[in-house]
Structures are given as C-alpha cells and as structure tokens.
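Note that one protein chain of the assembly has been removed; the remaining protein chains are unaltered in position.
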Amino acid sequence: MPPRLLPSPWGREVNALAVGLALFAAGLAAVVLRGQLLAMLLGLELMIAGVSVILTYEAGVFGDPAGLAAVVLIIAIAAAEAVVGLCLILGLHRAGLGGRAGSLTELRE
Amino acid sequence: MRVPLSVYLLFLAPTAALAFAFFLFRPWWPRGTHWPILASCAVVSAASIDLAAKAYTGWGMDAPLGVWMAIGNWDVYFGVRIDGVGSAVLAMVAVVGALIHVYAVGYMREDPGFSRFFLCFHLFYLAMIGMLVSNNFVQFYLFWEGVGLCSYLLIGFWTHKPAARGAALQAFVVNRVGDLAFLIAILILLKSYGDTRFKHVFEQMAYQGAPLLGLVGLLLFVAAASKSAQFPLYFWLPDAMEGPTPVSALMHAATMVTAGIFLLARSWPLISFIPDLPWLIAAVGAVTAVFAGALACFQTDLKRILAYSTVSHLGLMALALGLGRVGAAVLHLIMHGFFKAVLFLCAGNIAHGLGKSAADISEVGGLRRSMPFTLACFAAAAVSLAGVWPFAGFFSKDGIIEAAFDGGPVWTAFALAAASLGAFYISRMLFLVFFGPCAEQGAGPERKPGHPHEAPAQMGMPVAFLAMLALFAGLLAPGIGRLLASGALPEAESLVLAHFSWTVFAAGTAAAGLGFAAAYYLTMVRPGWDWEWRRGHPGLESLVRSDLGWRKVVSAVAALGWRLAEWVGGALDHRTLDGLIESSAPATVSVGGALSLKGGRLNDYLWWILAGTAALLGVALC
Partner (left out) sequence: MRDILAFFSAPSLWPQLTLGSGILCCLAAGMARGLEAATSRVLGTAALIVALWMLLFTKLGAAGPLVTLDSLGLAWQILFYAGSLPVFLSLEADDEVPAALLLGAGLGMGLMAAGGSLLMLFVGLELASLPSYLLVAKLRSPSAPPFEAAVKYFFAGALASCLFALGMALHYAASGSLALSSAPGPMGQAGLALMGAAALFKLGAVPFHFWLPDVYESCAPALAGFLSTSVKSAAVFLLMRLASIGMGSAMAASLPWIGAVTALYGALLALRQERLQRLLAYSSVSHAGIIVLGVGAWAAQGCDRAAAAPIFFYGLVYLFMSNGAFFFVKASGLTKRGEVGGYARMCPVPAALFATLLLSLAGIPPSGGFLAKLFIFWEAVKAGLYLPVAGAALAALIGLGYYLGLIRDMYFDEPVWRRPSWEPGAVRWVLWACATAAAALGVLPWVFSSVLERIFS
C-alpha cells in the first residue's frame, strides 16, 4: 500500500489520514466542548471536512472515482444538514430560548 | 387419512358459541347467553361420544391438523391425538360438563354476572377439551395455562367477596409453581429432542435418552401435583370452594383437577422409564389420600368436606398410577367425575334451597323430609364413592385396591385406610345432613331456621342424570377397559384393568363397612359428638382447621419466600387482593434514579455518545 503522504506547506510530508482525523477531532471538540449552538454547527461541518479529506485521498490512492462521487454526495448532504440545523437554531432564537446549549434544560428527568 | 368431522367440531362449536355469546348475546340479550353455549355443549358431547365409539373399535389418530405458524426455523403445528385414554376422559368431561352447564343455568339465574359466568365457564370447557386432545407437550401446556386462567376467573367470580379474590389468587399462584415446572420440562424436551410430540418424544427416548430425563419426569410430576392437589400443594383446593357451585362441581371435581393425573397418564412411558419416579408418585399419592381423607372427617362446611374428599381421591389416582396401573387410575378418574359432580351439585342444591351460597353442617339437618330427591341422588353418589358393589365407584376403587395389594402391605394399608376414611366422611355427611334432628330442633351451637326446599326441575334433572351414571356406569367398566387399551402409546399392559379377586372385594367392602359403621355410630347413636369435641378442645379444632399445622407451614414458607424475593430482587411486591403484580419497590426505582442523567444538558448527551463510541472502538480494536 503506498504511503499516505501529502506534500504540506511546512516542507515535510504529512500523513493524509492524520490530517483528516485531526480535522475530525477538531470538529468533535467543537461540538462537544463549545456552548454556542452555532459553534457546534461549525464543528459538524469540520467533521465532514475531515471525512471528505480522508475519502478524497483514498479515492486517489485506489484510483476509484466512486470515492470522489461519495465525497460530492457527502458534501451535499452536509449542506442540507447545515440548512436544517440553522433552521432549528433560528427557530430556537425566535422561541426566545437563546443560542446556548446550556440553556436547553427544560426537558429532563 | 381423513380427519372426522367430530374432531373439528370439538373446537369449532365452542369457539363459535363463544364468539356468538360474546359479540351478539352479551351486549343485547345477556340473559340468553347460555343458548349458544348449551348448543355447543350438546354438539361437543355428541362429537366426543362419537370419537369414543370410534376409538372403541380400535381407531385412533395422532396427526397435525394445521399449521399454527411457520416463521423462519419455527414450525408449530396444531395437532390432535385421539386414543383410548384420551377419548374416554374426553367423553366423561364433555358429558359431565354439558350437564353441569344445564345445572348452572338454574343456579346462576339470579346472579347479575350471568353472561360473564357462562363465557368463562365455556372458555374453560374449550380449554379442557383442547388439552385432552393435544398431541404435543407445548400445545398441552398452552391449554393447561388456559384452564388455569379460567380457574382464576371462575373461583374469583364474585369479585365483591374478598375471600373469593384471595382464594382465586392463591389457586393461581400455587398453580404457577406447577406451570413453571412444566415450562422448564418442556424447554428441556425441546432442547433435547427438538419436537415435543408425544409419539416423537417417547420413541426418541428409547433410542437416545436425554441426560436430563429424570429432571423432566420430576418436573412433570411437580406440575401434576400442583394442578391435581397432591400433598404439599393441595391447600388451594379447599379454599377454591369460594366459587359458585357449578364451578366447584366441574372444575374441582371432575375435570380441572384431573388434568394433572391426565398429564401423568399421557406421559406414562416417560415416567415409567425413570427409575424410582413411579414410587415417588405412589408415595405422595398415598400420603395425600390418607391425610386429606382424615381431614375431611372433621370439616363442617359441606363443600369443604367434598373438596378434601376430592384431594383424597386424587391421591388414590396418583397411588394407582405410581403402582403402574394407569388403567385403574384413569377409570377412577372417570367414575370419580360422575359421583363427585353429583355430590357437589347436591351440596349446591342444599345451599340454594337455603338461599345462601354455601352451607355448613351446623345449619342443616334432617333434610330427608324436605329434600327427598336430593337425598336420593346424594345417597346414590355416596354409595358409589364408598365403593360398594355393584355401583360405579366399586369398580374403580377395586382396581386401586388390587393394585395396592400387588404392591405390598404398606400400600395396601394406605389404600384401605383411604377407602375406609372415604366411607366414613361421606356417611357422616349423609347422616348429619339428611338424617338426624331437623334444623329447628338441633343441638348444635348456631342454628339458623332455614326453609330448605327442593331445587327446581332444571337444576334437578342434570343431578338425576349424573346420579344414574354414578350408579350404573359400572356396567360400562369392561367397555371402558377395552377402550383404554386401544390405540395406546407403548406400555399397553399398564392400561389393563384389574381382574376380579375375592380377597380384594372382601377387603374393600370391609373397609367401606367399617367406615360406614363408625359414621353411623358417631352421628346417629351419639349425636352431637361432632360438636362436643369442638367445644371441648378448641385447640384441637384450630389444629384441624389449619390442616394439622400444614397451612401454618405453608404460610411460613410463603412469607419466607416473599421476604427472600424482596431482598434479592428488591423489586417485586405482591398485592394479594389484586391479581396483578406491581413492581414499585423503592429499590428498583432508586436504581433507576441513580442511573438517570439529571439536568438534560445537550453536551452531556454528546459526551455519552462519544463515550459509547469510544467503548465500541476499544472493543473493536482489541
């Protein structure tokens, strides 16, 4: 299996998988650790970005256009997801519940 | 092979009748609910007699009637087995059941729950019939459960009486013990043989015995012991007399309680295959017979005397079975059905005549003048019970005593003691109720001036018919013997009825005579004996009332068990007057509280998702 190395601006080659996973981890951290709903939404997008990187590179490694097609579809779906998310967050705003995840505590045990 | 119409009618008629009664009659004409049901009884009786006649000529069937479900690897077929034993008991159950249905029309006439009663009663009838013709253990178990459910509904029929509700629940719980044993036995059979059809299991058993076969046999016996009120698990039966009289007559005399014995008879090849199990059955049966017989001599409530008598007779059946005489046991099952039903119905008539639901010995006396017809029927059944030749009970009891003779001196002693006690208590009942001083002039502690009168003809005719059967079914005994032997599963020699022997005849009659004489002495020559010892020895009386202390043991065990369950599970809390299990103990609830996530914060949810994913990843990568 060819090494999963990408040329990078720092002059050293980086592992593509590591890049993708790092993006994913950053997104994960944003979703789980941040309190603002919009920031969490951004985190979701970051995660998708990470996945796209991995898929794109692997598609190149295997020479399989299906992977690239998958990336396009995933990006489209992520966009739809962002729309839905924004819609819900706006609705939350309109209902007067603010934009922080911490204020969503009415539904509980 | 063509399946006769009668087999289908056995199921279709009651189902159709129940559907009609429930959907049409009950909403619009509740007082008429019994009409489709009586029609169904007639059809089923005719069908079962037809099948018995066919079986008599040597015909039999054991085949699936249809697919109940076939889902994936699960194939469950609805199968029917008609052989000698099954068809004989079926005919008895169908005919006795039909007659008691007729009786119940008159008995329950004024009751507001008339239509509900008939629906439950007929559902029981259907379940019992289904059980008798099942050809595999699973189906048998399903109908067995149905019978137990109907028993619960009918014992607790008068829901406004707390005693009735308590008795219904007690019966249900005790039967549950047996049901659990039965279920485990079925699961073991399923795992070992894959198929619980009787034929299949008994064949495979000979080729490849399962390692747990002994356990299966024992579990089946536990199930039979709980349903048929053998010694440790019998105490629900006397309390079950809280139900209406037709219920007591049909279920707790003729049919439901014999289900356990029938199960043992059906599984006889398996049970006899296991060493020492028949001995255990016989021992338990003997102890039950004598113990219950003794207790019956001291009861005061009419139906309770008969209940203890039923337990005693069930013990005799178990004794015969354990000694290897399946034929004798089944014959006694059939004859007992006839005469015990008559006795219960007469007791019901007496109570009905007094305008109550149950009667005590202290309230009745000298009824021979006001209720001669009941006296005649009662006397007929009584001599049959006592085993006097040439009446029906003689032939079956004779068979059991002969089996005991062949078994050994100890068994003989038990059997003769039981026979003697039987004659004693029934004669005591006969004398105290019908002969002796009239109620108004009696010497007992409490006397209510009742005005007993004969029951109306509708309630009298079935009793008369059954009394005829109780007297003269003995003529059918050889026929029944031939019937039992036809189409049998292996071990046909166990189904042969006893041969006549003068020794046995003499011994049996002597035992009966002894009991009769003792009863005569203690009731007629020395009247008041019954109450004197009660007043003089209240401690003795409370001892007898608690079944020689056994009931105290049972309640102590039950209490211990309940405390153990609460400690172990901390979750189950029985409410005895409710019939539904409510698990609201604080322990479980607080466990739930400890596990729940307070606060409802979104980030917590997300962390948990991460945690779960990490756990799965960890499992996957290691």
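A and B are the chain letters, set down in written order, and residue numbers restart from 1 in every chain.
The rule we apply is simple: a contact is a pair of C-beta atoms (placed from the backbone, for glycine too) under 8 Å apart; a residue touches a chain by one contact, two chains touch by 3 or more.
On a predicted model such as this, the values are computed, not experimentally measured, just so you know.
Participant: Give me the visible chains that the unshown chain touches, in label order.
Facilitator: Even though it is not drawn, that chain still touches A, B.
Participant: Which one, B:A63, B:M524 or B:L617, makes contact with the chain that was left out?
Facilitator: B:L617
Participant: Who touches the missing chain here, A:L5, A:A22 or A:L44?
Facilitator: Of these options, the touching residue for the absent chain is A:L44.
Participant: At which residues does chain A meet the chain that is not included here?
Facilitator: Counting only chain A, the missing chain is touched by 17, 20, 24, 27-28, 31, 37, 40, 44, 47-48, 50-51, 54-55, 58-59, 62, 64, 66-67, 69-70, 73-74, 77, 80-81, 84-85, 87-89, 91-92, 95, 97, 101, 104, 106-109.
Participant: Which positions on chain B touch the chain that was left off?
Facilitator: 66-74, 142, 145, 571-572, 578, 580-584, 588-589, 591-593, 595-597, 600, 602, 604-606, 608-609, 611-613, 616-617, 619-622
Criterion: only the chains that are shown with their structure count from here on.
Participant: Using mean CA coordinates as chain centres, what's the gap between chain A and chain B in Å?
Facilitator: Chain A and chain B have C-alpha centres separated by 70 Å.
Participant: Residue numbers of chain B touching chain A in their complex, please.
Facilitator: Contacts found on chain B: 596-603, 606-607, 610.
Participant: Touching chain B in the complex: which residues of chain A?
Facilitator: 28, 31-33, 35, 101-102, 104-109
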